[in-house]
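One protein chain is absent from this view; the other protein chains keep their places.
Letters A and B mark the chains in the order given here, with residues in each chain numbered from 1 onward.
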Amino acid sequence: MTAHERLRPYGAAFASRFLQMLQYRSAALAGFGTQCWWGGIKVMVLAAFYGGAATAAGAPMSLGQAVTYTWLAQGLLALLPWVGDPEVARAVRTGSIVYDRLRPVDAYALWYVRTTGWIAARVLPRVALMAAFAAVALPLLGLQAWAWQPPAGLLAAVGFLLSALLALMLSGAMVMLLNVANIAALNERGINTLAMPVVVVFSGNLLPLALLPDRWQTLLLLQPLAGLLDIPVRLYFGQLAGAAALGGLALQAGWVAVLVLLGRAAMRRTLRHLEVQGG
Amino acid sequence: MHPMHPVQSTQRGPPAAPRNMPHILADRLVKTYRISERDPGVWGAVRGVLQRRHRTVEALSGVSFSLERGELLGFIGPNGAGKSTTIKILAGILRPDGGRVEVDGRDPFADRERHVARIGVVFGQRTQLWWDLPVGDGFDLLRDIYRVDPVRYRRTRDELVALLRLEAVLDQPVRQLSLGQRMRAEIAAALLHEPELLFLDEPTIGLDAPSKLAVRDFVQRANRERGTTVLLTTHDMHDVQALAERVIVIGHGRVLADCSVEALRARVTAGQADGSPGQTAPDDPSIEEVITRFYALHGAGES
Partner (left out) sequence: MHSLALFTRLMAASLRGQARYPGSALMLALGQFLATGIELVAVWALFDRFGSVQGWRLTDVALFYGMVNMMFAMADALGRGFDVLGTDFLRTGNFDRLLLRPRPLALQLMGHDVRLSRLGRLLQGLVVVGWATAQGGITWGPASVALALFAIAGGVALFLGILVLQGTLSFWTVESLEIANVLTYGGVQAAQYPLAVYAQWFRRALTFGVPLACVAYYPGLSILGRADPLGAPGWVGWVSPLAGFAFLMAAFGAWRLGVRHYASTGS
């Protein structure tokens, strides 16, 4: 088999899930208004703390950057791994999960690709909408100070895109862990309840990680959730440039690798367990 | 089976209308629904947002009838004829677009709380009890909601439980009951506050034969021994035949017949004699055949 042949089922799976999700137009719009307001309130609070000054003493980022960070966080919200892929839950409920063992493809890889397609299809429209609001509409309304600023240069933009792609892969790997938990019939509600606050804080969605206390910064950057949002945004602003940028990307990639391996092992074990039970 | 204790004047005071007025008065009721229409597909959805299109459905085009206290009326008609709409208007949860409705001298919607305090409603599909609560607890809660005197309540409840054989289900959550058990519990629930008027919407649907007979028997008792006015909607013609002295047939939003079952049978066999071609004319058509032919005569089959 050529490489193309080998990758065909995965490419097809990604595309089909991606396109299927894109059709849910109402899902794309739902919550958009809420997010605009939510972002707006966060921006206003930040502006209040900065005291209206573009840079406050001791602040690791300017107000403009913090504002842009907030809008990026809203746009990329779907990257946060809160819930497992509903298709997996459905497959478990209906029992069709057993068919995946019968197909001549790697089960983890197939699900990974489908999950990533699901996430991507939810992220892209939201980012576009958010950009339309915060990067285009707000400046037009004269609210430039609260708008989504452009990246810090071409290199920063490229770095950001690469990092965002890695963030997508990272998110996929994390959601796969949630999927495996689903298959193993672990308490889904309980996991989601605990996961959400942790994810919101440590990805940088609540506040930019840099604004959290200084003494925690190293740990905050090294933990896996930082790669979902914080690292891409730092590249966007050029806060990680040159060697540091490569380091950030490597950190993301490293966590992707670790979580994928973990996910594969967990899935193998769970599916084997299922077979023993009779599926 | 124990006889039911006779009706005493209720603690809620005398009825609003003098006793010689009809219990229910429906006068030329009109009800039109607007259903928004939308082309299928994405493009249709977009156009739907920009430009609303409506289709009007005349559910009732002038329905008139009256019902005296203590009557037991069968309300029949094909699906989509306007039966549910009429029941909802009488119950007070739907307002007519035209015409007048009075129950016990009151406007059901305008005087909602006082009106519903004196009626009992059983909808075949939906339950009025609480899904997760045991049946007995649900009954107690209804007692509080309907402000029933505790002593009377206990007596009424015990009677109903005995008559409808509910002893076994009293401490089971409604969720766990079979359809037959649930229906019997619903009927008991509707009668706990001793209403003067009872609406039964498809009460025997999906029940097995013994349960159907139990329900029918019970409804008859309630009507005869307590003088409860009963309005029964059903597709089961045996219910109608067994219970109703009088039937109203609704079709195309109009009253097509308002007479006894026998009179209806006579009308249909007479119509038959007019010579509809190619149909065998048995001497004694079953009640289903009577109704089917009646619908056909009036072009009132299911729309």
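Basically, a residue touches a chain if its C-beta (ideal position, glycine included) is under 8 Å from a C-beta of that chain, and two chains touch if they have at least 3 such contacts.
In this text the structure is predicted, and so the values were computed from the model without any measurement.
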Looking at the full complex, which residue from A:T34, A:S96 or A:Q144 touches the chain that isn't shown here?
A:T34
Based on the whole complex, identify which of B:S64, B:Q128 or B:Q172 touches the chain you can't see.
B:Q128
For the chain not shown, which residue from B:R112, B:R165 or B:H238 touches it across the whole complex?
B:R112
Touching the unshown chain, chain A contributes residues 30-31, 33-34, 37-38, 41-42, 44-45, 48-51, 56, 58-59, 187, 189-190, 193-194, 196-197, 200-201, 206-207, 211-213
Residues belonging to chain B that touch the chain removed from view:
33-34, 85, 88, 91-95, 97, 109, 112-114, 116-117, 119, 121, 123, 126, 128, 130, 132-133, 137, 141, 144-147
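In this section, only the chains that are shown with their structure count from here on.
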What is the distance in Å between the mean C-alpha positions of chain A and chain B?
55
